[in-house]
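Next up is a structure, given as structure tokens.
Missing here: one protein chain of the complex. Every other protein chain is in place.
Letters are used for the chains, namely A and B, taken in the order the chains are written, and counting of residues starts over at 1 for each.
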Amino acid sequence: MTEEIRVVDRELGELALNMGPQHPSTHGVLHLKVHLRGETVVKAIPGIGYLHRGVEKLSENLAYEQLAPIFERNDYLGPTANSLGYVVAVERLGGFEVPRRGAWLRTLVAELQRIASHLVWLGTLGLDLGGALGGGTTLYMYCFREREKILDYMEELTGTRFHTNFNLIGGARYDITPELAAKAVDLANQMEACLGEMRNMTSATAMFRGRVEGIGVIPRDLALSVGVTGPVLRASGVKFDVRKDAPYDAYPDLQFDIPTRTEGDALARFEVRMDEIAESAKLVRQLVEGLPDGPIFTRKPIKNPKGLKVKPNEVYAAVESPRGELGFYIVADGTFKPYRLKINAPSFCNLQVIPHIAPGLLLADVIATLGSLDPVLGDVDR
Amino acid sequence: MGTTMRNFFRRSITVQYPKVQRPLPRQWRGGTFALTFDPNTREENCIGCRLCEYICPSQIISVKLRKGEKRENGVGATYAEQFTLDYQACMQCELCVQVCPTDAIVMTRYLADCPSSREGLFLGKEKLEQQGLKLLEQPDLESHATGKRLREWTAATRGLPQEEEPKPAKPEGEGKGK
Partner (left out) sequence: MNWLLTLLLSIAVLGVAMTCVAYLTWLERKIAARMQNRIGPFWVGYPHGWLQPLADVAKLIIKEDITPKNADRVLFNLAPVMMVVPSLIGFAFIPFAAGLAVVDHPYSFLLFLAFASLALLGVFAAGWSSNNKYALISSLRMVAMAVSYEIPLLLSLLVPAVLVGSFRLTEIVEAQQGMPFILYPGIGQVAFVVFFIAMLAELNKAPFDLVEAESELVAAYNVEYTGMKFALFYAGEYAHTFAVCGLAATVFLGGYNGPAFLPGAVWLLLKMVGIFVLILWIRWSFMRVRIDQALMINWKILFPIALLNLVAAAWWVVRSGGAG
């Protein structure tokens, strides 16, 4: 907890400000109630639920086969990771095996989507810090220009740019030709090359560093006790990544590092995510190089969704979405629908740290902190 | 600042959309649906089996079956009496295309014409067949991902050494779109 609270004058009253659901910088419909004294925040309470769509209840009424595209809409910036989490959970539940090529293809798409999601994070961080009529928009345009290349590639591979419905229970859905594989390597090289330009616009400028350095520090104990995950946790000094600690799909066979920092401030989170983009590019190259041959799906062709029955069982499986550890807890009762499906959303866990670190920050710092935590409200509210 | 000055002199990446169309990829999912016909016998492919209705996550398809005369191409003797697809809630997941045993429902590579009222988005059987007839004339407006091809790509024996089929081939002859 921050010990020193920069309260300017005790005679000034508190201003209760709604950084309400409609706000250009709250990354979705987040209702942040801040109490200000002057410009210093005294209390900040996030209010969520504006994007609740009842996905967990919906999943009690749909069959296992039908559910994979629904979860992509959860965290709409890293869709493949979401449906991958579900698919991995059902595979563990039902004991389905995934062929190696299918697993590698799924990982390839997941890593490309991780780069795309981090590019969105970077662009919107620029918007938060720089404003819609200023340097932030320039950074935003550059990030989206790069991201368009990834989305166009997904369109060639699968047919849609974004919610690609690539993962099936038991494998992947589309296959990759040698030209597309070469194009993926090309894309990875381009993404790594564009990082230099992004750094030029951000951490090479004194203004950006002044806005993020030392802001929103999450100490290691606070991070562990509140339960933040993902790059936020890694920036506070905890070296935990689901891809290394509980690997799934192709990750046991791949070499990659996990970027970690110890300072825990917004600059550390920025650096961790930038390094993650470089690591994902490396992973994409490895995946294309070592792509095994064979089928991509092992079950019989999907006919009636009522055909997939799972014995009564329960499982918890986690994957690493761009935001952190995304967990699915499924309870099966022998029919073709799940009995209960609970999603452990990373953005939800990350948001809970805000009441602890906001007091003492200036209003502009709250925005920078929120941007560096990278919540996606679809994930928070499900 | 140098970055912005360098980008000032680069070419713009804007595509002036309606005047300049970009080539659509071969298996584009962004278009509308069509109920196809057999190109040889011009009979409708849909056998009214309702698999697409059962698998759709948004539950937007509704089909009614009717028994009829046997088809020439031997597909079956059942037809769909009614077939409604509520395109408002479609999330373009292609599961319906994947399960269709006769490749009856496919997605198209041209955009749906924009209706001016919501009722226009309820695609009834006539509208879908009309779009299917359009596909008979211009077969490359059909998305490459039809039910049979999707099942072929996800075949459990695909790419294994005992098969002679080239791996991981898509049918050659057409370059990928773009």
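In the analysis below, contacts are C-beta pairs under 8 Å (C-beta built on N, C-alpha and C of every residue); 3 or more make two chains touch, one makes a residue touch a chain.
All of these numbers come straight from a predicted model, not from anything done at the bench.
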(message) I'd like the shown chains that the missing chain touches, ordered by label.
(response) A, B
(request) Looking beyond the chains shown, say which of A:Arg147, A:Arg211, A:Arg234 or A:Lys337 touches the absent one. (result) A:Arg211
(message) Going by the contact rule already stated, which one of A:Leu30, A:Ala116, A:Leu129 or A:Leu341 would touch the omitted chain in the full complex?
(response) A:Leu129
(request) Out of A:Leu224, A:Val331 or A:Leu363, point to the residue that touches the absent chain in the complete complex. (result) A:Leu363
(message) I need the residue numbers on chain A that touch the omitted chain, in ascending order.
(response) 15, 17, 23-25, 36, 38-39, 126-138, 141-142, 145, 201-202, 205, 207-208, 210-211, 362-365, 367
(message) Give me the chain B residues in contact with the hidden chain, please.
(response) 1, 3-5, 7-8, 10-14, 16
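Basically, only the chains that are shown with their structure count from here on.
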(request) Let me have the rounded angstrom distance from the C-alpha centre of chain A over to the C-alpha centre of chain B, please. (result) 30
(request) Write out the stretch or stretches of chain B touching chain A in their complex. (result) 2-4, 7, 13, 25-30, 51, 54-57, 91-95, 98-99, 101, 107, 143, 145, 150-151, 153-160, 167-170, 176-178
(request) Show which residues of chain A lie in contact with chain B when the two form their complex. (result) 62-63, 65-67, 69-70, 73, 101, 138, 142, 145, 148, 152, 155-156, 158-160, 163, 165, 168, 171-177, 179-180, 197, 200-201, 293-306
